[in-house]
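The chains shown are only part of the set, and none of them has been moved.
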């Protein structure tokens, strides 16, 4: 299947308003609708390198698979987080007798994390299983401080840079972690929301606009198909980058005048231009945000059908370590608090006032949509409008280019995901059972 | 189908004990057993008018449908609480730019709440959808301070007074809100429990009996079929009103003497008489309770299969505003605390002692029955006795007269109903996610 781009019935049509009409009814992106649990045979951002020190162990769930990570001599390795003996999660109580090994806390099966080989069993030294059993490993790459994991069965896996936003791969880029959160929505809703610039409207009261004086429109979208560039080579990365020519700065709603934040009525804002791209499997790049010269990256990595990892990073080109240190300091002190706060004031409505980060609101908003899409099949009932053209393009691109659809396979939805958003926590133990956050 | 009344095999039988035997085995009320989610094409009490001020917005779930309400120039309007664009709940973050409109917080679709017309889109002013898209609206009526909503597809809907307890419609009635709670039981168990006077026994230790000195029997029920009046005209209201002639004031249980509350052994209580009616779809009227001259109304509006809105109001005929003010003051200070307290002492067993309201206990009791009826099919396994005759009459009436059975249709059971009874809360946001009650 090729992308919607080559669909003959769309040939010659340029107006995005008309394109939404024509595409919406036909929904030429069926595989996308099936990809609840993510795309198979792709690389996913999982955590920041700073979150795993030398010799440390951590567990994560990605696309429904439970995975344990360990860093050895600077390199991150990944194994299935389910002991082949009787299923215990290594990460629930990590044990390491040596740099290269990980031992199961229950009966002491000990694996070399580099290749999954069973190297010893503490409780039956010299077992005949030693040297025979090999535990499932996952390919891992660490790039600019972000750890990427390959979910799939291609061997060897495709190059990781085919699944990364192109600007993230720029030489000299310094990337600084901002936030990593487990959010309660399907990954596709998160990706679509991140890219959809019409939802800027919902951010208009964000505290960020009090801190930095850039005008941001109520909405912005492309009027013509050729304002969307499809990055669609044979090998990836695959994504779409849009150039918005319609910016909404003012609107009259039933007699009330609504104005975009930081708009100066004396000035024209027509030179406002932010380039935004969305890349497979689930990475956003924004050039620039939240301040000129700063690249903003997001990832919406599937955890399971109902949750995704929401990762945010800022980046800039830096020359030398002084510039890098200055950028990181600026991130910590100025930029990161604008987009994500771990504790806002719960008495202030979401997104209103300075208590919440700009992107905390997205986290909340995506959750609002999840129920209707996941359980009430809003995928087939939504009523799209012109700014959604880019959403349709994204869906068609993914449907055409994905290497596969992830399914539960030999995993099951993990119990313990709870309404408080605690999610899969392999360290979940007596502490958590007393009702405290682990 | 006509009601059980006309069943030839029951002809001539008058004794309620014998009738229970004959009816129980045949269960001639199959449609009632299917109406888990409520009756379709009926009017339901949803909230008190005082809970929605001019210009305010609130969300509720009724019979599984999520609905948003707004008051405009004194009139309450209702819309589907699910934006046709991408499914957001308007009520999650209400936005109003004008008196007549409601705007979706996510991309600014703006509707006239009076007719559901899309009047503008903030993020694409002048969209070609404007003037074409019409969002689903629901009929609403406000009577004596109670807001009624029509769930169904009859157009026009039947007159609201066909679905209201007759005494509630008396001219000159002043109705005062007492409580509105989301309870964890199917609506049918609530209605049956409210009407079933044999469960008075369970209330015998209620604090109410310490406050007011009316004797209340351990149980009370009709001995003869003709002590039950079926209000069963062609158009409704449809209900049953009973006249109990058997009152149990004393009983000997395996050697122990049990006496009804406030019974004076020197006196006869044979003149005790309270008229109780149960009306479709789910309204109770009690004349009198908790004190002579006071009408007591209850509604058990279905929320979903496992929950109902439990609304309680007191009413009296008043002449002039002074009498009304005095009655409302008496309700607040004397009557309401007898039947409902929001915070009882959790260390005192339910219903014993003065800490709990009379009807708090019903809330607890219905929840106790829900599991066995809903999951263990007690509808077909219960073993009824003589006082349950009125329950059987109610079931047969509903089965014969209901305008339809509600099903999930294009809605799904909403996630987020939690064991703490928080229920569907469209305002559920970051505050609630931190584990606090919103």
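By letter and in written order, the chains are A and B; residue numbering begins at 1 in each of them.
Just so it is clear, contacts are C-beta pairs under 8 Å (C-beta built on N, C-alpha and C of every residue); 3 or more make two chains touch, one makes a residue touch a chain.
It should be emphasised that the depicted structure is a prediction, and the values quoted were computed from it without experimental measurement.
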Q. Which total copy number does the whole complex reach if 2 copies are given here?
A. 3
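One rule holds for everything that comes next: only the chains that are shown with their structure count from here on.
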Q | Magnitude of the superposing rotation for chain A and chain B (Cα, nearest 5°) | A | 120
Q. How many angstrom lie between the CA centroids of chain A and chain B, rounded to a whole number?
A. 45
Q. Which chain B residues qualify as touching chain A in the complex?
A. 82, 84-89, 92-93, 97-98, 100-101, 103, 105-108, 110, 119-125, 127-129, 133, 410-416, 418, 429-431, 433-436
Q: Give every residue of chain A touching chain B within the complex, in rising order.
A: 17, 196, 198-202, 218-219, 221, 248, 251-256, 258, 344, 346-347, 349-351, 356, 360, 364-365, 368-369, 371-373, 375-376, 378, 381-387, 419-421
